[in-house]
Each structure stands twice: as C-alpha cells, then as structure tokens.
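Removed: one protein chain of the complex. Kept in place: all other protein chains.
Presenting chain A:
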Amino acid sequence: MSTVTDAKRKAPAGERVADWADGRLGIYSLAKANMRKIFPDHWSFMLGEIALYSFIIIILTGVYLTLFFHPSMNEVVYHGSYVPMQGIRMTEAYASTLEISFDVRGGLLIRQIHHWAALIFLAAMFVHMMRVFFTGAFRKPREINWLFGFLLFVLGMFTGFTGYSLPDDLLSGTGVRFTQGAILATPVVGTYISFFLFGGEFPGHDMVARFYSIHILLLPGIMLGLVVAHLILVFYHKHTQFAGPGRTNKNVVGMPLLPVYMAKAGGFFFLVFGVIAAIAGLFTINPVWALGPYRPDQVSTGAQPDWYMGFAEGLIRVMPGWEINLWGHTLALGVFIPLTLFGLVLVALAVYPFIESWVTGDKREHHILDRPRNAPTRTALGVAWITGYVIMLLGGGNDIFATHFHLSINSITWFVRISYFVGPVLAFVITRRICLGLQRRDKDKVLHGRESGIIKRLPHGEFVEVHEPLSQQQLHTLTAHEQYAPAEIGPSVDENGVERKVTRGQKLRAKLSKGYYGEGNQIPKPTADEYKEITSGHGHH
C-alpha cells in the first residue's frame, strides 16, 4: 500500500502535466510518432528554414509596428521631430511612419528588421524553390507541397508590395501608381477594378486603409495557413535525401528531431533572427524620410521596387509601347502583355511538376533526390527560367545601370529586349552540355577510378597516371540514380494491321520524352559488366 502512494508521489511535476495534457489532447501518440523523427542532413535543406524563420520574424515585428502605425490617409501638417519635414502636408500614414522612425525608441530598428526580413524571406523562398526544383524534390508525392510553396512565394510578393506601399512616401506611392496604371490596362474591366480598389480615382482616400487590412490580415492569414500545411506535409511525407550508402527510397537516414534538430533548427532560428537584427542595426533600408510624402505630380529618379518585384518592373520597362485602338476601345498591349507575362512566368513554375510527371509517366514515389547533372533537361530548363528572370531584373534596373556604368539607357533596353529571347536558349544549351559533361566525368570516375596525380613509369618507358579505384560506397553513390528510356509512340498499326489512333498529345509526349531522355540527352550510366570488364585487368588502364 505504501509503495503505491510512494510511486504516485514520485511522478515528477513535468510528467504529471504531460499526463494531464495527454488525457485531453492525446499528446503521447503525437510525440511517439514525431519526437524522435529522423531528418536527413544537407546544407541545402536549411534554405526553407531561413524562409520559415524570417516569416516568423516578420509576424513578430509586424505586430509591434501595428501598435504605432496609423493606417489613415487623413491629411495632417507634420510637426514631429524630423526637422526637414516640419510644416509639410502629409497623410497620417506617412506621419506615423516618421514617428516610428524618429520618435519611438527602437521603432526604426523594428521597422528595418521587418523590411530586411521581408527581403530575405522572399529571397530564401526563391532559393529554396530552386533547391527543390533542381533536385527533383517536387516529384510524387510532393507536388501539392510544391504548389503550397509556390503560393507562399506569390502571396509573399503581394504581401511585400502592399506592405511597402503603406508608408505613403513618394517612392511607394510611385509604385502604387504604376500598379494602378497596369490595372487600367486590363481589357474591359480595368477601369472598374481600379475604381473599386482605390475607392474612386487614384490615389483617393482609401488606399492605405485597404492595403493595410490586406497586408496585415488577409494575405498573412492565408500564408500562415499555407505554412502550417506545408510543414505538416513535410512531416507526413518525411524529408527527401540524397543517394548514398544505406540511403534508399524506402528509408530516411539522419538524426532525430529530439535532441539534434531541436537544437540545430531552434538554434538556427536565433541565428537568422540575430543576423537580420544586426543588419537592421547597421544598414538603412527604405529611408522613407528621404523624399517626402507621396504626391501624384512628383517623382524621384532611380525609383526601384523591392527586388522581388524587379522582374515585373523590367517587363513593363522594356516592352515596346504597342497600343490598339478599335471600335472606340483601347487595348494597351504595351502594358497588358507584361502584365500577362508576369502571370505566365510564375504559372510556369507552378505547373512544371505536372508536366514532367506527364512526360515520364512515372507514378511512383520519389524520396531520393536527383543530382542536377543527372536530370540535364530539367536542370537546363530551370537555368533558362532563371536566366530570363534575371535578365528582366536587369531590365527593371536599366536606369541604375545606365547611370552607374555610364551606358546608354536605350542600348540597355534593347539589350534586354533581345537577350530575353536569346539568353534562356543559350543558357539551356550550355547548361545541358555542362550536365552531360559532368555525367561523363562521373562515368569515367566510376569505371577508371579517381585520378591520383601520381605518374608512374612503366618498364618499357611509358608514363601513365595511376588511377585509384573508388570505394564501393562511392561507386554506389555515383550509380544510384535512375535513368528513363524515352517513351515511344509505338507502331502506327496494331497487330491486326488496323491503323492505331495516335493522339496529338501522345506524339507531343513522345517528342518531349525524347528531348528529356533520348540518345545524347543523357549519358548512359556505367553498368556492372562494363565495370568488371575494365577492372578485370586485361591490359586496360
């Protein structure tokens, strides 16, 4: 009897709290599945973590900013502590941004952490997407999670845009004007969308309040939901891993969440936050006080959006000013085509996993990552996309390049116009050649071993370099990747001599499949027989 009460008394407080919670939430079953969950290790897996942590930092600092920011376009005359703006008419939004920057202690730091974290958030998502793309981590079963990530990237762009428009300073107002002009170019409904969005004519009196609720509630609310869903799927699918000894498509090799990844990932949050805080302390971002409040009849030179909107800026800058006037209507193609391209360039990202899985016809799950060289066509397509994106980013900064490098703005614009079409093609061809070259080198290494740098003189005078054979672990790693055979259309008549109907879709798929996996578009990986033939030592070296 006494032993029972002893045992009861001895249960530690933490365990009793956990028991209480388990009785209501079932946390033990949850912990059983996840507490020691295995995560594989690779430097590229932390890119998504940077995105996640900067998102959390943005939410934390954003809540702080809402305590001081006045999302109102009511006009006031400024009498705050920033002398150059005293006596100037401005909106309350701008005045309160000045107050956050100059009167609230630490306000400037939080504002700058918020803005820097937003820039880093978008950059981290962008690079994380590249990692997932180039290693084929988007393949089944992760296509939906790719879409969630894609949506986070696009929503992040618009949350960023609505956010940096809130201070209502001259630079941000110019960006909003540009957006309004682009909306006006939308056929049929553009004018109506503009009037409904701005509550009448531009700039109106509602823009800041409306952008505010979009920026702090609507978009981040959706994004928070998507982030949670994204993470749940990462846990549910278990993380991908690179091929290696002991790492198969049916297991996941790494270290457990508790304690290693608790410490590493938890610690990494503080590293990211620390670096962003230090950057925000050291480097000014978006000095809203420099140019003054927005006025639709004033502008500064060198106006630039945040980097993630730069490619849209480039599209709109380099497009020729085509305009069609017919039957009393105007179609401003010079603005509408860039607007459409902006969407198409992004949608190409969203649909890629589905296109590739259609081409391969592969319905299996893939948990082993591809090395980019082993998927030459995919890698080349990705690099081509990035090339187009970067060229438009350059186009978006054509005035900055012109003034900094003393170049003609007209030549830069023409360069961007031409290279937007030529650049991606060149990038595609070059990247694929590099990938194939690397595949050949891998094959060479497998079959002939590693070049040791040791020169040996043979008895009859010949000099040869000694090649060291690879270990079985290395051999396995270099030959673990899968290679598809191109899909065939098959004979045009069936076994009874009746003409088979070959749809256009089938023909297209066969063509694409040949482009991906046909002869010359991938290097056949070495076979065990080739290896044995060469290593059996019949005079080869």
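Just a few scattered comments:
Note that a residue touches a chain if its C-beta (ideal position, glycine included) is under 8 Å from a C-beta of that chain, and two chains touch if they have at least 3 such contacts; residues count from 1.
To be clear about the criterion, contacts and distances are computed from a predicted model.
A chain of the complex is left out here; the name its UniProt entry carries, from "Peptidoglycan glycosyltransferase MrdB", "Cytochrome bc1 complex Rieske iron-sulfur subunit", "ABC transporter ATP-binding protein" or "Xanthine dehydrogenase family protein subunit M", is "Cytochrome bc1 complex Rieske iron-sulfur subunit".
When the omitted chain is restored, the residue from A:398, A:419 or A:439 that touches it is A:398.
From the set A:20, A:235 or A:322, the residue in touch with the chain omitted from the display is A:322, counting the whole complex.
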